[in-house]
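Some notes on the structure that comes next.
Note that this complex is displayed minus one protein chain, with the remaining chains in position.
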Amino acid sequence: MSGEDQGIRLVGVTRRYGGVAAVERVDLAVPPGRRLAVVGPSGCGKSTLLGLISGLDEPDEGVIDVLGATGPAARLARCALMPQRDLLLPWRSALANAAVSLENRGMSRRAARAAVRPLFARFGLAGAEDFLPRQLSGGMRQRVAFLRTFVAGKEVLLLDEPFGALDAITRAEAQEWLRATLEAEPRTVVLVTHDVEEALLLGHEVVVLAARPGRVAARVAVDLPAARSRRELLATAEFVGLRDEVLAALEQGSSAPSVEPERL
Amino acid sequence: MSGEDQGIRLVGVTRRYGGVAAVERVDLAVPPGRRLAVVGPSGCGKSTLLGLISGLDEPDEGVIDVLGATGPAARLARCALMPQRDLLLPWRSALANAAVSLENRGMSRRAARAAVRPLFARFGLAGAEDFLPRQLSGGMRQRVAFLRTFVAGKEVLLLDEPFGALDAITRAEAQEWLRATLEAEPRTVVLVTHDVEEALLLGHEVVVLAARPGRVAARVAVDLPAARSRRELLATAEFVGLRDEVLAALEQGSSAPSVEPERL
Amino acid sequence: GGGHDAQGASGGGQLRKTTVLLDWDPNPDHVALYTARDAGYFKTAGLDVTLQPPSDPSDPTKLVSTGKIDLGISYEPETVIAGSQGLDVIAVGALVPTALTSVMATGKSRVHTIADLAGAKVATAGLATQDAFLTTILASNHVDGGSVTKVDVGQDLLAAMVTGNVDATLGGFRNVEAVQLAAEGLDPTVIPVTEAGVPDYAELVVIAQASRLRSDPAYQRLVRDFLGALSRGNAAVLADPAAAARTIATVADGYDPAILPKMVDATVPLLRNAAGFGRQDAAAWQSFADWMSAEHLIDKPVKAADVVTNAYLPAS
Amino acid sequence: MTPRPTSRRGAWGVRRWGPPTVVLVAIAAAWELATAVLGVEDYILPAPSAVAHALVDRWDSTLASATWVTLTEVVAGFAIAVGAGLLIACALHFSRTARSALYPWLIGSQTVPVVVIAPVLAIIFGYSLTPKLILVALLCFFPIVVATLDGLSAVDDDLRRMMRTLYGTRWSIFWRVELPAALPSLFTGLRLSAAYASTAAVFGEYSGSSDGLGHVMRQAVPQLQSALVFAAIALLSAMSVALFVLVTALETALVGWAHEGKSTNR
Partner (left out) sequence: MTPRPTSRRGAWGVRRWGPPTVVLVAIAAAWELATAVLGVEDYILPAPSAVAHALVDRWDSTLASATWVTLTEVVAGFAIAVGAGLLIACALHFSRTARSALYPWLIGSQTVPVVVIAPVLAIIFGYSLTPKLILVALLCFFPIVVATLDGLSAVDDDLRRMMRTLYGTRWSIFWRVELPAALPSLFTGLRLSAAYASTAAVFGEYSGSSDGLGHVMRQAVPQLQSALVFAAIALLSAMSVALFVLVTALETALVGWAHEGKSTNR
């Protein structure tokens, strides 16, 4: 954890819902232009954390600093958040949904849509530009929501399970696209995912949260060898080692229910 | 594919949306008490297929037979469908949501909730019984929706990415629970998933759909050796071989967009 | 409104715009007004008269008093009330010089005389004056007031009678509702309130703004010219009731064209004023005002001279 | 193979004239029969034939011009009500203080009877078209305000939050999220106003008029000209129903996303 300069920094952040802490005394730091992956058991406070960083919510305790901004409005100005639910506007076509941030910034409808249209083919959405959200499949909706967030062009990207509804192939492609794009033009990213492989492939660092209340259980720096292909990379000993490390931390952090067959 | 007797059978099923086929001439058969896993690229028609089997939708062409029933109402009586979106009722607590099918069958509120309550702890939802859906995390909502479907106690379970929003640990537990429960008390299951491992772990057979229009691209019978633990099973050569087979079929069936870095 | 740009009675060219606010929508009571308008008598007198139906019968006193409207048609009781409340109005002529309000019952009702009202259910249109009329009528005919049930039915006097919901009504006009009942073959009993103990009064009067009348010669001229023309209209009605019926039929949209002439026929005799058109008896006004005061219809007593004048009427 | 369910609102909105016509004919027949058999007097409840007769008989002399006058008031007054209602709703939506301070007054505005407002309007505007338009607007703006405000405040807050992370200003959130989401509610208000507009015009004509269907009715009611009264009512109803259907058609066009073939496979 380097960078005092202009990354994302959380110090002692706590957020309670009606007395129960969803997130407790969390310290995090993401250097500028780097990517942090967050994994943790379901309900441990990952989405809560993104809401806090984005400025949509304020912590009950602690300080959040996003590229030098600590106030919620200033943080909001710097962050684009892709929410876990896609939250597409049902009355807008897929294209118009993806282009909404450009319209918000004053671009004309036509120009905004023209700017977004090329990305649709790249994400396997060619032909679905004029579909309303209810005409899209779950994975298509998620891709539109991802595009919408990306298109906003903000310095900080907060992604809440961006590819969770995608099949293995489509997801791998989306991951590769995101990685290549961020490599070419770095942004500061916090990525929440339930997929450990995704966390390792996309994050420079992986943070494992423990449940109830959400606390940092482990931090894993990702330093993977250069490999020609994704498949090769996944098979390297380093990758397997890191994956096992993260999984072990996860397993410890979970307050797991016992598993037995059940009669209903 | 055995069983002429009382399983699920689709013959030449086609469903179009405004002239474009989402699913075309699909033939499927699931013997009674067996589990079919369906994988395929996003938007290939998996959810459409479940809607057709359940009786909520009718095919434009072809015949669907669910335990001898071909009419939509009769199919509906036999199938419980867990939709891809959780579709929890926002005004009902988590417990009341999970118990809704029992209330629909005439059980009293109290009895229905008492019947469902024990399952909550088992799924890591202890303490969240009285939460409203908006107070639940994404993964918690999905588990409640799964419980709701399971609790209906129907002969046929149609599950649309039931564990897609769960972290690795929670998901593994849910999978184990489902497998053990269905082993003890078999139901006929069609499981849509984007996770090839999940498909192989839970399905007796895996069907790979190809995109646009959705057609059956490959069928893979799953016959795995007995293994002591999940981790061991995942490492067996048979498992790895099947996974590669399914992935290869998937890769072929996808109309993949090319992957290049992009400037916005 | 505003008739300030006064000119001579026969002033060339420019007509003085004058708005007259009626007491109610056009009906047979207004036959003289519409006849004078359609025959061109107002124009001849140098007036461009607009006859305006009100939103409520109490509009004319209010709007004439504030000077928003030049002239109004009101009722003698309302004019007395206005005087008592300090409104700036004065009656300058009687349009219908006698009372029209009557006690009415259909032939089928058990009420045929005032005495029959004992124990009856009586509908009024909800005016306080009508309540007072009823009290006076019962008292002066020695009918036990406690035995009579009063209902306020608003506009629905006829409906209340023909359906048998009430035994009698007080508030209908003898030249309108009574004729309607007769035309429906219901053989009505009609007793004008002034024949049953209520002091005589003029049903419809022309009112003007009192203070302006004292100070504004142009306004004085306007009122005089108006009343002169109206007098001619009244005379024309008396001379040719059939033509008058045709005139009123063009504006009384909601009336049955077949019955309207009969109503006009019933109205014409009531328009005759022995003292000459528009003349009002100050003594009669005073005794009516005193009666109102006694019935607590007004808080402050009213001097007849303050609310009525014959000074602007044409010489008879 | 089975027919897919068509849009509900669209279906009964404009196209389906069958059932209402059947009911119309049935009611008219039963009514005609009842008046004939029971010997109900015409001046209490006129037979439909008598109403039709009055409609034809008095059309040229009375009803035609009255209908035209009232129709003008209805349409213009409704238009003003829509404009004012939307403006007020937006103003109250944007300012919480304005909302809590002014809402009771809006409710109060609906409780002041016409007999009281009418003379005041007459004083200010004279007996012109203006007070009638004001009365129609006054009676019709209220459902629009209440329904629109309710719609605006029921918008999913998560959509607002999503927009805020995408450069959404207060205004762009209103324009791109709240207003579209509140459209169905707005149309509920418009539909109600449409139904009230013709009655409101009649009230307006009670504020001093010399033509219009309200004027005709005000003269005809005390005279028991029931056939004429019912003819006027039939015309007023037709106006309201027409306006209602128009509003519904507009909704079908604008809010199709919410109603057409909502059934999906998800």
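The letters A, B, C and D name the chains in turn, as written, and every chain counts its residues from 1.
Criterion: a contact is a pair of C-beta atoms (placed from the backbone, for glycine too) under 8 Å apart; a residue touches a chain by one contact, two chains touch by 3 or more.
Owing to the predicted nature of the structure, the values given are computational and were not obtained by experimental measurement.
Q: Any idea which of D:Phe78, D:Tyr127 or D:Phe142 touches the chain not displayed?
A: D:Phe142
Q: Can you work out which residue in B:Val11, B:Leu76 or B:Ala180 touches the chain that's missing from view?
A: Per the contact definition at the top, the residue touching the missing chain is B:Leu76.
Q: Using the definition of touch stated at the top, determine which of B:Arg35, B:Arg122, B:Arg148 or B:Arg171 touches the missing chain.
A: B:Arg148
Q: Decide which residue listed in D:Ala30, D:Ile44 or D:Ala253 touches the omitted chain of the complex.
A: D:Ile44
Q: What residues on subunit B make contact with the chain left out of this view?
A: 54, 56, 76, 79-81, 83, 85, 87, 89-91, 100-101, 103-105, 132, 134-135, 137-138, 148-149, 152
Q: When the complex is taken as a whole, what residues of subunit D touch the one chain not shown?
A: Against the missing chain, subunit D presents residues 8-9, 11-12, 16, 18-20, 22-23, 27, 44-45, 96-97, 99-105, 107-108, 110-113, 115-116, 119-120, 123, 142-143, 146-147, 150, 153-154, 156-158, 161, 184-185, 187-188, 191-192, 195-196, 198-199, 202, 214, 217-218, 221, 229-230, 233, 236-237, 239-241, 244, 258-259, 262-264, 266.
Q: Spell out, residue by residue, where the missing chain touches subunit C.
A: 56-58, 61-62, 65-66, 78, 81-82, 85, 87, 123, 126-129, 150-156, 159-160, 163, 165-166, 297
The definition used in the following text is that only the chains that are shown with their structure count from here on.
Q: Find every residue in subunit C that makes contact with two or more other chains and list them.
A: In subunit C, no residue touches two or more other chains.
Q: Residue numbers in subunit B touching 2 or more other chains?
A: Residues 47, 84-85 of subunit B each touch two or more of the other chains.
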